[in-house]
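Of the protein chains in this complex, one is absent; all others appear in place.
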């Protein structure tokens, strides 16, 4: 078992890391860090806000302060808030830790892989470039990121449709409350309401990160994909699950049925490698006209697949569809866990050797 | 005072008619009709589901069956369900009643005005064409319709931007529960959920009705506007207020500030005529980046204005913005009342003469 | 494996039966019946509304009409609506089927056990009385019921506190939307609202069923428990989980800590027999002052435990506390499954012999 730590262990995404790693066949959580307010306390003294019980074994861990770099294990998951993630992750990386981060701070750094194993597994090559460029202890550490929770849904669809050459993409999102963390959106603003805005540059993140994710990696740098993305984001009173309405221009002008088939048949390296957190099918295609829906679909497969439905012609751009993903799992903690699994499987993480190929089977 | 009746008086829109007409300076509700289930009962024996009290005077009215054509006053508001509105409205119109309808059945009939007084007031001319074509008692009756509750929001924006020649329009809606009537959406489907589909051809209605609304009327027929509309509709857990995310291509390529100014400055015939239900400004322009929001804005001006905000560039189509309208007021009952006011003001309704110009001032 | 059928297979409780029985170690669903509307269809052609996928194997079953008594297996779970359950269950019972029912119709029949295995397992003796009294094919069939979804929560608490002799019990419930079935409560009534009333005699059911449940069975009849219950019920916008606020007079006047201990230590026959659906602890005692909460606690242990918290003095009746139970699982389908397990374990169901003691272990 590879010992791992969680940075930012007390927030919505941090708690999800702990839940997802509970029965992980490769990773065992042995170290937690959080902000001053929680540092020094046992983890089970802090509020656990998930609907599943606090995993045994984690409750007794004492929470370290973010600054305790020297005590951390070599592999870390970061759920740090962007207000502190920038510097903190640099400190861990430069001390030889491999930080698999959900924070936005380093995503667009040209040396940092922005990774979705189903979309751009070859971008892990950037980690070697990064390690060489930074040198020193960093050569065994580094930073690898996953994209914004809404982008993951968009990028998975675009990856499946890559053969048809997407050129223009218009996305309108209806994003869940858990995407804002805790305490997040006040209930008086959320209940019975739509807020047509999300702070922190949400629309810009979607518009830029999608390009990097589907870009070409030439062994040194990533050249952004040549499509244009426009995003309009909204907060809706849904607990978990970002719904994304997409209209696309596909340069290859495929028939609608071919778009459907491409989404349905999509599979990628995590599925081939049978990584523990990889969903058997990365995209679940729905044929009922009123699906996917967050309430009915988001928990499926423990939140790791992306769902698609209502693939149909768009009078303006050619194609339109509905996509859905679990923002805290596939869009955050689960994304990072899958990234770490890919790094281990490719031998890029300390401890990779300890994971025998034989054990790399998917979890029950 | 002109005596009016309400067809379909017991549903969500029917109750809203009764509320809106309570203190109307021109109209007085003296007759109600509804389906068999309610016919014969006093109106105050039936469930009143609005948050304001049942208007005095209406409670004592006895509900007539839909078939009681001969008893109806000359001016009727129709909130009938589309399953019965088609034939019923024809029966009333052919008996000389003027039916101002919210039902979808006759909206796309080439002889029936699809009317928003701020958007296409000259389309009332179709009523004369209709009366002449049908003849007989119909010559003093007729059918005038208002569009679908989501289209009204879209059409109002397009009317304000008409000078910039909209060519392609992509709309994603987040529609309120009241749009489905009562009992409408089951709470187990609505709570904490998004349903990316609305039955009854909602997307097609938006795509087609917008063209007719902004089309040219040459005195005999309406030629649809030359733009293309694509709609993706969603049901969200909001009680009242349809939020519409729009991306547009404007052929005239105006500066963003000019788009803002055009929306803000928009005014039209109902404002000039000072019709009782006309909002002083048909479009309220919001400058806060997180507005409009249904919870905060939909009740403003008793639900008659359309709200716009977040006007900004769209990397794909050029322009994007957020719009919002009260679906049961501006998108249904209030729309029909304003239509009736325009018909009276233009002398097209029986009883027009009884409304002295002096009394046509806006309501408190 | 014992083959079982589900009566009323398409409703909220019927679907929950199918979900709960998916991996059951003793029971296998091989037959489904529902109302005319669904009869004749394959089960996977009908709307599946749970957040977990339709269990494999069940989708291909063709739904029988309620009248197809002769085709049913000997053990049946009934989720029939009370409008049809009365006669239908009699028909099945008199044809030799053992009907384990969630419907309210026969609960208060003096010959029918109203059963919660943790509360009154000895009441199964009434089944023998019933079989003898009715005779004929009924001698191998019969009807066994579980109580109303809110009563189960109350009765479990009262069972744990039985040693302190409860004399007066005041309960105020906040009941989940799923308790009304599907389509159930219209979203316009539910969202952001409290409805201080539930039809179908909900308060009376709570007041009466609690007495029968905790009554004494003398081998022939059940004498109601001597306490008085007052119930005030409310519908709240919660998807699953009935919260019950209880104030009690306990004749033995125990210390608060003793009440806490009794709840925490409560265990009963299902736990001793290690029945497959028995929760390891029937009551989960919470010590955080703001628990239990439906969102955080209702899914725990697959919905089978009852939760208690905030045990404290009541200035009026002596003791007050908060309880919570999953209304569709512990309060309906799970209750009936546990009832059937008790019947099998006690040798009262056809096929009991086929379940070796060795397999009666609790499910993963």
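First chain written, first letter: the chains are A, B and C, and each begins at residue 1.
Simple rule for what comes next: contacts are C-beta pairs under 8 Å (C-beta built on N, C-alpha and C of every residue); 3 or more make two chains touch, one makes a residue touch a chain.
Note that the coordinates shown come from a computational prediction; the quantities given were computed from them, not determined experimentally.
Partner chains of the missing chain, restricted to those shown and counted over the full complex, are A, B, C. Although one chain is not drawn, the whole complex shows that of A:187, A:220 or A:274 it is A:187 that touches it.
From the set C:50, C:139 or C:317, the residue in touch with the chain omitted from the display is C:317, counting the whole complex. For the chain left out of this panel, the touching residue among C:28, C:281 or C:295 is C:295.
Which of C:174, C:284, C:306 or C:328 touches the hidden chain is settled by the complete complex: it is C:174. By the touch definition given at the top, chain C reaches the unshown chain through residues 168-170, 172, 174, 189, 191-197, 207, 228-230, 232, 234, 236-239, 243, 245, 247, 289-296, 309-310, 314-317, 320, 322.
On the side of chain A, touch with the chain left out of the figure occurs at residues 12, 49, 177-178, 182-192, 237, 239.
Along chain B, the points of touch with the absent chain fall at residues 49-53, 191-192, 239, 295-300.
Quick note on the criterion: only the chains that are shown with their structure count from here on.
Counting the residue numbers that touch the partner chain, chain A and chain C have more than half of them in common.
One copy, chain B, sits rotated relative to the other, chain C; on C-alpha atoms the angle is 180 degrees to the nearest 5.
Centre to centre, using the average C-alpha position, chain A and chain B are separated by 43 Å.
Centre-to-centre separation of chain B and chain C, using mean CA positions: 48 Å.
Once the centre of each chain is set as its mean CA position, chain A and chain C turn out to be 40 Å apart. Within chain B, contacts with two or more other chains are made by residues 189, 191-192, 237, 239.
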